[in-house]
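What follows is a set of notes on a single structure, which appears directly below.
Only one protein chain is missing; all other protein chains are in place.
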Amino acid sequence: MAFARQDVRLEVEQLSFTYPAGVEALREVSLSIQSGERVAIIGQNGSGKTTLVRHFNGLLRPTRGRVLVGDWDTAAQSVAKLAARVGYVFQNPDDQLFCRNVQEEVAFGPANLGLAGECLQERVRDALKLTGLAGKEGINHYDLSATWRKMVALASILAMDTPIVVFDEPTTGQDAASVERIANIVEELGRRGKTVITITHDIDFCAENFSRVIAMKEGRILLDGSTRRVLAQEELLATTYVEPPQLARLGRRLGFPETVCTQDEFFEAYRSWRPGA
Amino acid sequence: MAIVQVEGLSYTYPLAISPALQDINLSVEQGEFVAVIGANGAGKSTLCYTLAGFIPHFFKGNLQGSARVAGLDTSQTSLAEMVVRVGLVFQNPFNQISGAKFTVYEEIAFGLENIGLGRQEMKNRVEKVMALTGIADLAHRSPYALSGGQQQRVALASILVMEPEVLVLDEPTSQLDPIGTREVFQVIKEMSRQGITIVMAEHKLEWVAEFADRVIALAEGRMLLDGKPREVLVDPALPAGHIGISRYTSLARRATQQGLWPAGRRLPVTLDEAADGFREARRAA
Partner (left out) sequence: MPENTPQASQDKFSRMPDRLSFYLERGSPFHRLNPLTKLTLVFCLIILAFFGPGYWLPSLLYLAVLIPLSLWSGVGREFMRTSIRLLLPLFGFLFVMQSLFYPGGRTVLVSLWIFAIKAEGIAFAYLTATRILVMVSSFLLLLLGTHPSALMNDFARRGVPAPLTYIIASTLQILPQMQAKAATIIDAQRSRGLETEGGLGKRVRALLPLVGPLVFGSLVDVEERAIALEARAFNSRRVKTSLVEIPDSQVERLARWTMLLLMLLALASRAWLSFKSRV
């Protein structure tokens, strides 16, 4: 199945946002995400992660500054229209599921985007395969466990085949097999040239699957760079209540000079490591 | 005499085709901290509900075998009597706030009002338990104006205030971030130190390794493993049961394949064990 490679860049320019109740959630945030990047956004709750990401598909409109999705200014488009470029997977699948069966549920999103017929069916089939739901098309979500409902919600967004996909805390409450499946989906999306953005407080999941990390604190960007470089700044990250991933902690304990985030990085550092040196 | 004694327990939910638990045998001594691990759907929650008496009284269904908890037969004893001896805390902090009370203080006292405790005794217990769970400064806040981690601690406090002998927790940190997770584990460890028996279903293996005395692994409703954390968490049967392993274990396993882990040394489940092992391996090299 062919996937259109769309080069949609995400630009955030001096974005500030204040909630109606008066809470200033974002202060002059600027960043740029290229097509195909895999970015994790971390930071304590209340730091502005969710607020920032809700601007990407127009759920929130900037108080000041602007957000551009490709050539679209989010302030000028409806959320439904922006859904063609930005798929947003909400944290709680039960906030989305309502159809009679999995097939209809997964078809809902792409149908809203104007797809129909064989093209629509292909998208649905592909999304079901990616999420391990092949064979469960006829089941109603009432009859599925929480883990599978999560997969259905994921599939519903994947089927929309948007160039940018946003995940909101995808691994919360998931078991090991489910986390692995989600990691595989992130990898596959990367392979298809999609931009993947996630909010997560699972620092291990972040370290193992994302190449760029943005750390937020009190409405501003604290750090923005490659995973290794950002996660090495342990003291700074501690101020936004982020702890190092487990492998990094092990590396630090052993005295590795560099921060290691993945098993490969660990073994690479291990080979040149001399204890007590 | 074990405080939890389960024999030949099998259970099928109403309208379900296959059993959620099959032939479970379990014996827990007073004061033990037992973690229950397993893939989603393996029966962890079902086991928790059974120990607390909600199965069969709340969920109905088909229960076979027996479960004795804190001296009470769960099938024969009414739920109202069970909850005084066996406390239950589950995943969703928000749904454990009763909604009946407008301040945290009253919320915690709610259970005590229901069992008819005297006013002074209520106040004593509430204040003691708030200090224990570190939420004394939240006493006059609305329980709905709290973060998830704070709410979960309020839920814990509300159950602990009833002074149960056994505390059953069904993935209490599932929806919490690392800070909230640590706060909850610390409270639970303190309870364990004070002699309360803990049975806790949990996914976060690194925390289990650090805090639990004993680990039980469930797979498809059956007991797969039962033993000490450092044995169960590295057991090769885990992947077959779709249960993950800690990152330290996974790393050391791969290191073993490359000859970088000391031969014959047990695989690590905690940071300390991993560090010791790799240092030893490097020295030997």
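By written order: A and B. Residues from 1 in each chain.
Heads up, the rule we're going with is that contacts are C-beta pairs under 8 Å (C-beta built on N, C-alpha and C of every residue); 3 or more make two chains touch, one makes a residue touch a chain.
In this text, all values refer to a predicted model and were calculated from it rather than measured experimentally.
Residue B:Glu106 is the one among B:Glu106, B:Glu220 or B:Asp276 that touches the chain not shown. Screening A:Asn92, A:Gln121, A:Asn184 or A:Ser211 against the full complex identifies A:Asn92 as the residue touching the chain left out.
Think of the hidden chain as still there; on chain A it touches residues 19-21, 23, 25, 44-46, 50-51, 54, 57, 59-60, 78-80, 83-84, 86-88, 90-92, 94-99, 108-109, 112-113, 141-142, 156-157, 160, 168-169, 172, 199, 201, 241. Touching the omitted chain from chain B are residues 52, 54, 58, 79-80, 83-84, 87-88, 90, 92-103, 105-106, 109-119, 122-123, 126, 142, 144, 146-152, 155, 158-159, 162, 175-177, 179-180, 183.
The criterion applied here is as follows: only the chains that are shown with their structure count from here on.
With centres defined as mean CA coordinates, chain B is found 30 Å away from chain A. Those residues of chain A that touch chain B in the shared complex are 44-45, 145-147, 172-180, 201, 203-204, 241, 243, 246-247, 249-250, 253-254, 263, 266-267, 270, 273-275.
Within the complex formed with chain A, the chain B residues making contact are 38-41, 91, 147, 171, 174-175, 177-179, 203, 206, 242-248, 250-251, 254-255, 258, 260, 271, 274-275, 278-279, 282-283.
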